[in-house]
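Every protein chain but one is kept in place in this view of the complex.
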Amino acid sequence: MSTANYGRVFAALKQGCPQEWASYTRHDFVQGLGDGSLPWDCFVHYLKQDYVFLVHFARAWSLGVVKAETLDEMKTCASTVDALVNHEMDLHVRACAEQGISEQDLFATREEVANVAYTRYVLDAGQQGDFLDLLAALAPCCFGYGEIGLRLAAEAAPETRYKDWIATYADAGYQEAMSAVGVLLDSAVVRRLGEDFQSSPRWAALQERFRMATQLEVGFWDMGLTP
Amino acid sequence: MSTANYGRVFAALKQGCPQEWASYTRHDFVQGLGDGSLPWDCFVHYLKQDYVFLVHFARAWSLGVVKAETLDEMKTCASTVDALVNHEMDLHVRACAEQGISEQDLFATREEVANVAYTRYVLDAGQQGDFLDLLAALAPCCFGYGEIGLRLAAEAAPETRYKDWIATYADAGYQEAMSAVGVLLDSAVVRRLGEDFQSSPRWAALQERFRMATQLEVGFWDMGLTP
Amino acid sequence: MSTANYGRVFAALKQGCPQEWASYTRHDFVQGLGDGSLPWDCFVHYLKQDYVFLVHFARAWSLGVVKAETLDEMKTCASTVDALVNHEMDLHVRACAEQGISEQDLFATREEVANVAYTRYVLDAGQQGDFLDLLAALAPCCFGYGEIGLRLAAEAAPETRYKDWIATYADAGYQEAMSAVGVLLDSAVVRRLGEDFQSSPRWAALQERFRMATQLEVGFWDMGLTP
Partner (left out) sequence: MSTANYGRVFAALKQGCPQEWASYTRHDFVQGLGDGSLPWDCFVHYLKQDYVFLVHFARAWSLGVVKAETLDEMKTCASTVDALVNHEMDLHVRACAEQGISEQDLFATREEVANVAYTRYVLDAGQQGDFLDLLAALAPCCFGYGEIGLRLAAEAAPETRYKDWIATYADAGYQEAMSAVGVLLDSAVVRRLGEDFQSSPRWAALQERFRMATQLEVGFWDMGLTP
């Protein structure tokens, strides 16, 4: 599998900010993961920040359960929390353990500004708005990592030291989970805005949530390059 | 002034649950305020519960500031908090002071179930949904008291011992504040759902918020009759 | 196993409102489950309301993940959401399916006031306070059902038609989950209030959260008896 299909709403949101999307998914940090040129200390620095990111990202998906309006919405959000807390964080824990960094140390990592800005923006999108505002802010991380994983798995030199990272996101389990999130996003948007969702007065606000979160992803990679 | 105009959205919401609206605004408790037949101990019991109600209602309007998306939305919500905390509660404080009940005692009144259900339902509408979900749940109290105040002021025997209560809600200041809330509701709904808001997929959910809060008002009056 | 141990904090909270605790765990509804005398239509009515209760209870446990401050706190809350959404609700779904009631119908059950009051009170405890306020309001349902399940399993006539219900809460899996919640509660309280938690100025507020939620449980059983 080398192309992803995460649904109609994601496709529309991505089309609404093509420059930011490219800056995020084709960032130098990403290219360095793919060809193995990324310095190791940048990667470890990134992993530690990303671990704390995932803590708050799991909080945001849990807020999704609080804000959901159907049983299916609740179940998909709850499964995503489980996947984050019990699976995705494992890569970080194992990779950091090899560097002598314990999980308690990871949890206590002091967050950098780019990290704080991103996760708290997402959490406040949920506090200020509704389920759609939250999903629009959660989407860039979910689907962007999915796209990056698939592309690098197809392109990357097999000997790159970052092949575990790539495999985590190219993995069928991750891709299936993200497809389920795509189904959730489509059905949640259609349920509230109708089939012709882009003509809803709310669309511009959701697009801006998605664009801002994508921009904050770019800042996160920038941070990764300056340990 | 004997008829109120609180805007298009309120008119539509009220039309969507005429039976509940009548049960609320024509409740025996209300009739007893109007003709003076309501037993005094019922009134005092109601006032104490209503004071605690207003505490949580002010919390809910403050949540409105948290969830607003425009400056005008923020300002109207903030003004309403101020009106509640610094004005409407005064009637309760003065009336209860005459009964030897202090404001600290009022604040510590043990809430009855009908009271808890209503205010926490409104607060959770804001936590679960967006600004519109919150407004739809806040609306019945605001506009219902406005309608009741105007009607009783026009109808009530002048010698009813509840004329202060009636005057509080028939008062031009209260009516103007509620008209401003009506303008807020109309503009907030049009901004998010469009001019043809009743054809939005979200309308049914907002209607249900309004209906439920109206039903909870009926329960509040029922509670008032059984001190 | 016939006595439960859910930790020190729960023991202290329960001791702080013995009358409410007895009214809840020894309620006529409970006795009727144990000896089989509860009318079936009361049980079905209760099951439908309880299903909607569990939806909001799962939302409240998810809010726990949002409010947690340690990884262990997050994991226990997330596991509890999973247990609620994917296991405990199954009893309700299966029992109701036998009555010809689908899960979508269950989800759409119109909530009664006693139900609204309870779940929204818990959710607002989390919105207004911190992790401890939320846990104190969640505790009575968790541990009360655990106690009731164990007691009825030891006492109940084996032929009671409610033996499935009893088995659900006497079940080792449920008991282990509640023991884990007891460990969570103890460690969360000690972490924030210290070992001598009952001398903290916050204790009275937590005790009141627990007492109120217990009182709302009594109201829930009362509702169950009047379908």
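As written, the chain order gives the labels A, B and C, with residue 1 at the start of each chain.
Rule of thumb we're sticking to: contacts are C-beta pairs under 8 Å (C-beta built on N, C-alpha and C of every residue); 3 or more make two chains touch, one makes a residue touch a chain.
As the structure is a prediction and not an experimental result, all values here were calculated from the model.
Novice: Which of the displayed chains are touched by the chain that has been omitted?
Specialist: Listed by label, the shown chains it touches are A, B, C.
Novice: Check each of A:T70, A:Q128 or A:Q207 against the chain that is not shown and name the one that touches it.
Specialist: Within the whole complex, the residue contacting the unshown chain is A:Q128.
Novice: Which one, C:S62, C:T109 or C:Q127, makes contact with the chain that was left out?
Specialist: C:Q127
Novice: Kindly state which of the options C:L71, C:A153 or C:A205 is in contact with the chain not pictured.
Specialist: C:A205
Novice: Of the residues listed, A:A95, A:L132 or A:L216, which one is in contact with the missing chain?
Specialist: Touches the omitted chain: A:L216.
Novice: Which of B:R8, B:K75 or B:R191 touches the chain that is not shown?
Specialist: Touching the chain that is not displayed is residue B:K75.
Novice: Go through subunit A and note every residue touching the omitted chain.
Specialist: 59, 113-114, 116-117, 120-121, 123-124, 127-128, 212, 216, 219
Novice: For subunit B, which residues reach the chain that was dropped from this view?
Specialist: 55, 58-59, 62-66, 68, 70-71, 74-75, 77-78, 81-82, 85-86, 103, 107, 123
Novice: By the contact definition given up top, give the residues of subunit C that touch the hidden chain.
Specialist: Residue positions of subunit C that touch the missing chain: 66-67, 69, 127-131, 133, 190-194, 200-202, 205.
Everything below uses one rule, namely that only the chains that are shown with their structure count from here on.
Novice: Just the number, please: Cα centre separation of subunit A and subunit B in whole Å.
Specialist: Centres of subunit A and subunit B (C-alpha means) sit 42 Å apart.
Novice: Could you list which residues of subunit A touch at least two other chains?
Specialist: Each of 66 in subunit A touches at least two other chains.
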